[in-house]
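First up is the structure itself, then whatever we jot down about it.
The complex appears here minus one protein chain, its other protein chains still in place.
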Amino acid sequence: MARFLRTLGLLTAALLAGCSRESHPAVAAPSGPELTPVTLQLDWFPEPAHGGFYQAAVRGFYAEAGLDVTINPGGPGGRPIPKVAAGQVPFSMGRSDDMMLAAAQGLPVLIIAALMQRDPQALLLHADNPVETFADLDGREVMAYPGSAWVPYLKKRYGIEFDLMPASFGLARFIADPELIQACFITDEPFRLRKQGVAVKTLLLSDSGYDPYRVIVTHAPFAQENPEVVRAFVAASIRGWQDYLFGDPAPAHQAIAALNDHMTEAQMDYSLTQMREQKFVQGFSERGERIGHLDPGRLDAHATLLHELGVLPEPLPMSRYADLSFLPTELSAGSF
Amino acid sequence: MKGSTTRYLAPVLSAAVFIGGWYAIRAGLPTEKQFMLPWPHDVAQAFAENWQTLLQASLNIALGAAIGLCSATMVAVLMAILMSLSGFIRASLYPHLMALQMMPVVALAPILVIWVGPGLPSVSIITFIICFFPIVVNTTQGLISTDRKLVELFALYRASRWQQITRLRLPAAMPYFFTGLRISGILASIGAIVGDFSAGSSANDGAGLGFLVIIYGAQFKMAELFATVISGCLIGFVFVLIVHRVSWFCLHQWHDSYERSDS
Partner (left out) sequence: MPDPNSSPCAVEITDVSKQFGDGPPVLTGISFGTAPGDFVAVIGPSGCGKSTLLRLIAGLSPLSRGTIKVDGFPPGGDEPETAFVFQEPTLLPWSRVAANVELPLRLRGVAEAKRRQTVQICLERVRLGDRADAFPRQLSGGQQMRVSIARALALEPKLLLLDEPFGALDEITRNHLNEELLALREHTAWTAFFVTHSIMEAVFLANRVLVMSANPGRIAHEVKVDLPYPRTAATRETTDFHTIADKLSRLLHSVEEEAKS
């Protein structure tokens, strides 16, 4: 009976996971001529916020690490985390707080490296909007993805109340409504709006003190079975980002422009400049931050904060949602 | 007596088998897949912990669905009367009604939000659009397929056009109308939830089940998602029940689709 149940469960799992299940390579072969095929699921259409991955792919960093990386573009409603959790793709990206929530609900996802030391997510407002600070949001309505943990944080930190409506993933409503406040990527929407002659201002969410990482994640069982593949992927990705930010970004930009018609040269230059100047990816070296680096103390503090906000039902130990052992030695060592 | 025992016992039994199967499947899931399917008692607990949120969201959906369905019914019947008057009017309007039905709600939602604002106005209009078509098509069909003999009878008695519509065509179209209404009754709550999903708002406690789906989805709360889905089913069930009840009230005495209950 128990065996029957187990078979039934496996069958259901296979059904739930769908047919596009990625075949997990049993052996990693970083040195041989055979490349290990793996897939990276993006969280949006290809854009400079994915520049390092494209740079690594085009410049052959992944191949040198023994990997044949397929980059899947995302889009609205793409929901990359459930895909990773179901084992359909081994690698994706997201915010560290979302990964904690996912892990707390039993999703087998694991943070393996930082993608950005700070999240470029911001609130977008018309330049003449009287809202100047987070505290001014009291009584307003914000278009954002409901369920994001920064919402209860802002409410509690500033003692304010505001309402939400679901994001429409476009700027038409924003242009039409001078009162509208919506979530954006500071590296993207402000440029597009200014180009259309719309004067805007932004409030960077991390300035409120709510400061998650953007991270690279993997499917936990995949990492357990293929630690070398994960290590190679992290190292080559970091190399790609290093090269993209401080070398010639043209290879990545050509690849992105070929895949995303909306990405003009000017738009990509703007995004890249923003990332460089605001140090989203590399962080502040004086704080010990570097590309890919994860600070266990900061992760722990964030998990505690989420628990205090009531978003996490229990204090979550780091082993449940992150594994820093796949970082290059100089990064993981530097953190202790 | 035997009939009523079967009637009440059978669904209870099938529900027990279903829940038993659910437990069996969950018990057989390997560890890394367990997040996909919560235990049934986890879902029950999600209900217990979030019942106020779920109830408020359900009521909001029910309100949007009711406004959408009622206004769709009224406009659809008027439109059907108009279309029954001439083949020319039918030919001119029908393709546009089809287009209305084909309109993808997800594409429409952002436009509606700009026009009328998020929340109840958008949700009601989306429900209206989804519910409108089945009623207008079926009612028009009913209005133009009235028994020819009865039409001649009215002609013999020199009934006016208005008398023909009110005393003959509308009552004769009632079974057709209710066929459409039953379809729309099923669609109403689905439409409201989809509308709320893409054009809802949490302002004035107006968030509905679609909004909750986004929130729970973002937080990966599977048990709460299941509870939300079940709440949606319950609302749909209530709507279908009401429509069937009204349909029974209007038709059971004379229409063949209902068994003779009085002799």
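Note that the chains are named A and B in the order they appear, and that numbering of residues resets to 1 at the start of each chain.
What we mean here is this: contacts are C-beta pairs under 8 Å (C-beta built on N, C-alpha and C of every residue); 3 or more make two chains touch, one makes a residue touch a chain.
Predicted, not measured: the structure shown is a model, and the values here were computed from it.
Within the entire complex, contacts from the absent chain reach the displayed chains B. Contact with the chain not shown here comes from a single listed residue; of B:Ile89, B:Met103, B:Met174 or B:Ile230, that residue is B:Met174. Among B:Val75, B:Leu93, B:Ala159 or B:Val240, only B:Ala159 touches the chain left out of the display.
The chain not shown here touches chain B at positions 147, 149-150, 152-159, 163, 167-168, 171-172, 174, 253-256, 260, 262-263.
Here is the rule we use: only the chains that are shown with their structure count from here on.
Chain B makes touch with chain A in their complex at residues 24-37, 109-110, 113-114, 118-119, 197-204, 207, 211, 214-222. Touching chain B in their complex are the following residues of chain A: 5-10, 12-13, 16-17, 79, 81-82, 85-87, 98, 101-102, 104-108, 141, 145-148, 163-166, 168, 170, 172-173, 176-177, 219-221, 311.
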